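Removed: one protein chain of the complex. Kept in place: all other protein chains.
Which chain is which? They are A and B, in the order written, and residues in each are numbered from 1.
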Amino acid sequence: MEQARERRLTFWERMQERYFSQSKIGKIFIYVVLTIWSMTTIFPLAWVFLNSFKESREIITDTFKLPTDPTLQNYVNAFETVNIGRSYLNSFIISGSVVLLVLFIGGIAAFAMARMQFRLRGFLQTLLVASLLIPSFATIVPVYRMMIGMDLVNTYRALIIPQTAGNLPFAILVISGYMATIPRELEEAAVMDGCGRFRMFTKVFLPISLPSFATVGIFVFLWSYNDLFSSLVLVSHEKVAPIVVLLSNVSSQYGTDYGLMTAAIAMTVIPVLIFYLLAQKTFEKGATSGAVKG
Amino acid sequence: MKGDRIYIFLFLTPAFIITGIFLYYPFIENLLQSFYNTDGFFNSTFIGLDNYIRLWNDEIARTALFNSLELILYVTVFQVGIALILAILVDSITKGAAFYRTTFFFPIVISGAAIGLLFTLIYNYRNGLLNEILVSMGMERVLWLTEQSSLYMVAIPTVWNYVGFYFVILLTAIQKIPNDFYEAAKLEGITGFQKMFRLTIPLIVTDLKTCMVLAITGTLKIFELVYIITRGGPGNSSEVLGTYMYQKAFEDTAMGYGATIAVLIVVLGLTLAFITNKLLKREEVTY
Partner (left out) sequence: MKKWNWIVMLTFSLVVLMLAACGNSDAGSASDNENGSNNSGDEQTEQENVNLRVVTTMAGTDPAGAVFQEVLDEFVEEHPHISIENDSQSADAGTIRTKVNTDFSSDNEPDIMFYFNTVDAEGIINEGKVVNLEEAEGIDLSGFNSMLEQQRHQDGNIYAAPQSGFYEALFVNKKLFEENDIELPTTWELYEKAIEEFAKTDIVPLAASTEDSYYVVEHYLLAAGGMENYNAELADKNEAWAEGLDLIKQHADMGAFTPDAATIDLALAQELFKQEQAAMIFEGSWLWGQLEEAGMGEDVLVLPMPIKEGGETGELVGGASQGWFVSSKSYEDESKKDAVVELFNYLTSEDVIVQIAGATGQPPAKGELTDLPDYLKAGHDLVADAPAVALPINDRIYPESFTHIRTSVPAIVSGDKTGAEVIEMAAEMEE
């Protein structure tokens, strides 16, 4: 058995073995690759932040240079155009609610999709994939009409409900994909203990799938938070508008204020990064619960 | 399991009620619009299948369709591929993993408008970064966005932008693999690349499948980056279904025709997702 396996190794694989995986060189190689990639990903963020301290014109003419004469004017302008505190709060109320609703409703649905057998399962799966394909341009007008009809325009719910609907299919697919591979023995053990389906969900599947809930939570938060298009239609009023609406204020036919744009992006990005770092804690937990890596 | 019925019903109903009302119903309205010549609001005449016939004969739509398919290929191969490699690499190290996990996420949080502007300023002919480097090295300027190259030039930022997304999903998936699997593999002398192909990938195949589906569906809807970097040009050479639909529905107020393109996107995406599922068909592995 052991030998048979050995023989199936290709030359290439053996070389990998020898020179990469088990050697110092291999480790260094890994770090080099990762570092190169991270440089490409840090670059745009650094670009945004550095440019947010430049004058609007300089952003186009000298975009890849350090600011020669750093200014906070862009941020001052941003603070003047919208009520920052209020907008952040609105963003958190809206996106926070969307995340909670999606994770709860999506979580139980994912559990059913992943662990229960029923006739319509295939059909529902198709329906879910189909809904990932529906462009938001195609749904915004009917949704806006419904919101007008329910007198919800310019309330938090006007955005929370459609965003929840829009993100549920993604959540169900990812979480159910994760749950699908959880060992059947765990499920059986839970049945032995006399657990019903709901308890099985809360006591077994939810804790094990926590990392995927966190992952989904991050992206749902991100998408909800960055959804400028729906926000402008459904919650444009200052009292309820989220921070991303700031981005719609950077241009008009009189031109684009690139300085304001970079400052606005910098300001909208920060909370998402904080949220990501917090949610990451759950990955770390997931990672350590898997014990030490070889 | 016995008595599951009620739970299936209870667990699925809320999700499908809310998506039904706010996602499927609007889409059905969209579907109906595709049979009308309409601006979406005031003028509408029933024209039967005319929009579909028009779509069939529309050369730009055909270009957009093939461009979208080509992009899907790049995205599924490179975006998911790079993400998988990065996830496996990050999983294999202990020091600095948190740093990479954080930085790889950066491009996703920055709005498409900014990424688009960034690449516009990189590719620009007169003052772009690439040409400034060439000029400073004493070379001639290069026209980066041509009819031949434009699709690749939008594919690069498109692929790069969302690698972090699949990276996070795949890393989450990899980290759920119980460590005893690796221990056992180690005892059997399976490490490195072998470990990757024999152990890691088979164990996360469901998640990979999810990623493929997400990549296909996401790419079909791609709009913002392409729109900002090339505006679909030059000469429609980088037009994709997302940009074409936006142009028809919003710039041209041809809502009916835009709706028809939306229907095409959904049908095409479903077909592709179905094929992917068939290709990757395996018994779902549990640990």
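Here, a residue touches a chain if its C-beta (ideal position, glycine included) is under 8 Å from a C-beta of that chain, and two chains touch if they have at least 3 such contacts.
What you see is a predicted model; the values in this text were computed from it and never measured.
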Original post:
For the chain omitted from this view, which of the shown chains does it touch?
Top reply: A, B
Original post:
Of the residues listed, B:Leu65, B:Leu145, B:Leu203 or B:Ala262, which one is in contact with the missing chain?
Top reply: B:Leu145
Original post:
Which of B:Phe46, B:Phe99, B:Tyr125 or B:Phe274 sits in contact with the chain that's absent?
Top reply: B:Tyr125
Original post:
Residues on chain A that touch the omitted chain in the whole complex?
Top reply: 56-57, 60-61, 105, 140-141, 144-145, 148-155, 157, 161, 194-199, 228-229, 232-233, 236-237, 239, 248-257, 260
Original post:
Mind pulling the chain B residues that touch the left-out chain?
Top reply: 6-7, 10, 13-14, 17-18, 39-43, 120, 124-127, 143-145, 147, 150, 228-236, 247-248, 250-254
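Keep in mind that, in the parts below, only the chains that are shown with their structure count from here on.
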Original post:
Which chain B residues qualify as touching chain A in the complex?
Top reply: 1, 4-5, 7-8, 10-12, 14-16, 18-19, 21-27, 29-30, 40, 82, 85-86, 89-94, 96-111, 113-115, 117-118, 121, 127, 129, 160, 163-165, 168-169, 171-173, 175-179, 182-183, 186, 188-194, 203-204, 206-207, 209-210, 213-214, 217-218, 220-221, 223, 242, 245-246, 249-250, 258-259, 262, 265-266, 269-270, 273-274, 284-287
Original post:
Inside the complex, what are the residues of chain A that reach chain B?
Top reply: 2, 5, 9, 13, 16-17, 20-22, 26-27, 30-31, 33-34, 37-38, 40-42, 44-45, 47-48, 60-61, 63-64, 105-106, 108-109, 111-113, 116-118, 124, 126-127, 129-135, 137-143, 146, 161-162, 164-166, 168-170, 172-174, 177-178, 180-184, 191, 196-198, 208, 211-212, 214-215, 218-219, 222, 226, 228, 244, 247, 258, 261-262, 265, 268-269, 272-273, 276-277, 280, 283-284, 286-287, 290-294
